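Shown next, in structure tokens, is the structure this report addresses.
The chains shown are only part of the set, and none of them has been moved.
In this document, chain identifiers A, B and C correspond to the written order of the chains, with residue numbering beginning at 1 in each.
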Amino acid sequence: MPLTDLPAEALRGYRAEHTPPADFDSFWSATLAEAEELGRAPVFTPVETPLRTIDAFDAVFSGYAGDPVRAWLLLPRERGGPLPCVVEYPGYGGGRGVPLDSLVYASAGYAHLVMDVRGQGGGWRTGHTPDPSASGETHHPGFMTQGVLDPERYYYRRLMTDAVRAVSAAAAHPGVDADRIAVMGASQGGGLALAVGGLRGDLAAVITDVPFLTHFRRGAELAAEGPYLEISRYCRVHRDQVDRVFSTLRYFDTLSFAPRAAAPAEFSAAAMDAVCPPSTVYAAYHAYAGPKDIRLWEFNGHEGGETHQHLRRLAFLQRVLGG
Amino acid sequence: MPLTDLPAEALRGYRAEHTPPADFDSFWSATLAEAEELGRAPVFTPVETPLRTIDAFDAVFSGYAGDPVRAWLLLPRERGGPLPCVVEYPGYGGGRGVPLDSLVYASAGYAHLVMDVRGQGGGWRTGHTPDPSASGETHHPGFMTQGVLDPERYYYRRLMTDAVRAVSAAAAHPGVDADRIAVMGASQGGGLALAVGGLRGDLAAVITDVPFLTHFRRGAELAAEGPYLEISRYCRVHRDQVDRVFSTLRYFDTLSFAPRAAAPAEFSAAAMDAVCPPSTVYAAYHAYAGPKDIRLWEFNGHEGGETHQHLRRLAFLQRVLGG
Amino acid sequence: MPLTDLPAEALRGYRAEHTPPADFDSFWSATLAEAEELGRAPVFTPVETPLRTIDAFDAVFSGYAGDPVRAWLLLPRERGGPLPCVVEYPGYGGGRGVPLDSLVYASAGYAHLVMDVRGQGGGWRTGHTPDPSASGETHHPGFMTQGVLDPERYYYRRLMTDAVRAVSAAAAHPGVDADRIAVMGASQGGGLALAVGGLRGDLAAVITDVPFLTHFRRGAELAAEGPYLEISRYCRVHRDQVDRVFSTLRYFDTLSFAPRAAAPAEFSAAAMDAVCPPSTVYAAYHAYAGPKDIRLWEFNGHEGGETHQHLRRLAFLQRVLGG
């Protein structure tokens, strides 16, 4: 696959011009306050699995509008006191799957919460959390344009709120050390991690690989495959709503969240990524306000670093969370 | 494009084995009764357009659960008494568009109601009807698997109810002769026309071109493109739910509706159709209980007969509705 | 689809360097004079259709070398005096089709002449006009390279002459107001409209959407699909004729016609158009000598504005032709 975004040198210096909406902060503080108000304490139920080294719990916590959201909490069976915890968000189209899908972090000694994604889970990994607040607006097949003409009704308002609440849910479990929680994800998961990074002040770390939900306009103009295309296809039909679409998306763009973040962050981008163009990732990287580092995978597409990335993440977690 | 379904001779004789669910009739009579109970009288508001030969009305009627559904009602400006009417359902992904998109039938002297499709309209032609009853279950991007694990919550339960109610809405307009109403559509629209044909006893005609929503299992196994793939992709992920998926779909398969229909029907299929395989159309044709005819377009794909099909439809309408 | 031409800002300013051949004017005045000399009066024969609001006439007029060219003339059935008229040219591969294919402009109160395209009509919409002057030179399958080594024998010399003559044919019908004729088309049709705009001084308006036949060299180097590829494929085989090919094409490039035009013009381009790259359209726009406006569809491909474009066209026609 040839390079389709900027060459490496230009990539590394790429910065976007971006202004969040004027009421960005009030929009989000109202949204989160409402969710908190409607929330109940999370419930953790042990589940039986074929695993001998890891304990798994089916978690249910209150997300947007108090809607119930599921997650797995995985803990190494042999453990002492409360553990540092990694809260992970799946990529687009996937759900939390089954515990067997997520062995790395608990095997490495961390508490690991894998959040389900409302409505998603029919694309590559199963999920079990509906989106009861779905408002059913006209949209392009997929989730990217559900409610996109109105920030209040946009799908990611709900999902990002869930992601913020997932951290509180993890913190509520006695096996978790609430002072050492990292958020993590790749693609959509990486976008959510950045959003949560900008919305919560209590995180110990942010890990974001080939993040999606970033520099939406450039993504929609540059991506050759993947969910940014839902936006460009919607705009193809709704030719007269293009400005309104991108006006909504500014409330959910990681470029709006990144300057509000403070936790140490580890980024990665992939130079041949046709789903989340690497320049959009560098734009977020440069906008990020906390301590940060980035790795460019020069010959990779959206798969990014794969196992190498897990190893890099573990080394970073070891540094920032201990272990 | 090579033939990918059966050769013409085998096509023409193709019949499917199919049994509707035992409670099929009670399921639908309960569903429709509830919608009727919650319904209000349709409202028709004249709209201004650049057209000089056609009057256009923005219609709002009550669909599933009384949810408001929009439509266009188009009438030739020069008209005498109540006109025979064609109720049309759009193909997958599209909405009612604008009046300019639908000039043929009013120009030919018919009343023409073009229904909007709840939630759809982001794929190729705009729509303006949300799906407020969307239940938000985990699904593959698109509409085909929204609620597919439960007939009560499946998307097409709502849409088919809307389609049935659209006929009542048309009949309520003074410019329409309620005894001469035909339902019509291609692809998803053709599937809806067959469903309505099986659910209403008062139709004057059914026109169904390259219908979708037909012989779902074969469609999901044979289609190389189009929305049947949403089902096969969902089943690819939800490997353990395959039987349940197809059990739900039996409530919505035109093969279940066709034996209950009585109005004269005009079918068409396309021998090289990779979206709605022609054998599935012949299966519906053979199952259809009313008077019927079918045309096979031997070298066409899912576009079917296009303008030739309009001409064929108009000749058929002339025969069965007068004009 | 990602952007494959320049980004929006650079697009909007894009101008081409282009010089018409020295004998461009004499080439065309001789060509048109000959056609006029060989021409006979157009014949309009009413045809029966299922339409009740529109009258259709099968027109035959004399085109290049007096060759007979067919067209439809469509008039609203209810009409008063002579109407302003829109002469439309089809896109590549299509013919005039049937009257049912072209209802918009007559329904909006205009006379509407849809020209057939000699030899074409086997690609997407039927046609019934042969090209008896075809000289049969070696060419790449298609029309783009028929006679391309010699301006006198090039296919578009004949077709552009037909297009010029179509306006005279329309003007000759008593239902048409000869002082209020617009030419219109998309893609090949848009290219022809620009050519006619440069060759006739008596037009009331020019409408050209995503025009083809524009900045041939850049088109042949940039287009990823569509008929510009016939030129690049011909040049791939006839490697030693590249300069000669582009030398011929300068006689037929809208960049040569545009500076000679005077009528008010409405352009559109599509930012993701892989058939007629938007920069080529902007080049023609900037070269156009009459009053002009342009709309860029930011997320569309070669389909451009579709129904939105019809509405835009109608508003423009209303302004410049009245109605």
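Annotations
Convention: a contact is a pair of C-beta atoms (placed from the backbone, for glycine too) under 8 Å apart; a residue touches a chain by one contact, two chains touch by 3 or more.
What you see is a predicted model; the values in this text were computed from it and never measured.
All together, the complex described by this structure holds 6 copies of its single chain type, of which 3 are visible.
Please note the rule applied: only the chains that are shown with their structure count from here on.
Taking each chain's centre as the mean of its C-alpha atoms, the one that lies farthest from the centre of chain C is A.
The pairing of chain A with chain B is characterised as same-residue: of all residue numbers used at this interface, over half are used by both copies.
Rounded to a whole number, the gap between the C-alpha centres of chain A and chain C is 50 angstrom. Distance between chain B and chain C, defined via averaged C-alpha coordinates, is recorded as 37 Å.
If you average the Cα atoms of chain A and of chain B, the two centres end up 39 Å apart. Counting partner chains per residue, chain A shows two or more touched chains at residues 233.
Remark: chain A residues 4, 220-224, 229, 232-233, 235-236, 239-240, 242 touch chain C in the complex. For chain C in complex with chain A, the residues that touch the partner chain are 1-3, 7, 272, 297-301, 303, 305, 308.
Residues of chain B touching chain A in their complex: 93, 95, 118-143, 145, 230, 233-234, 237-238.
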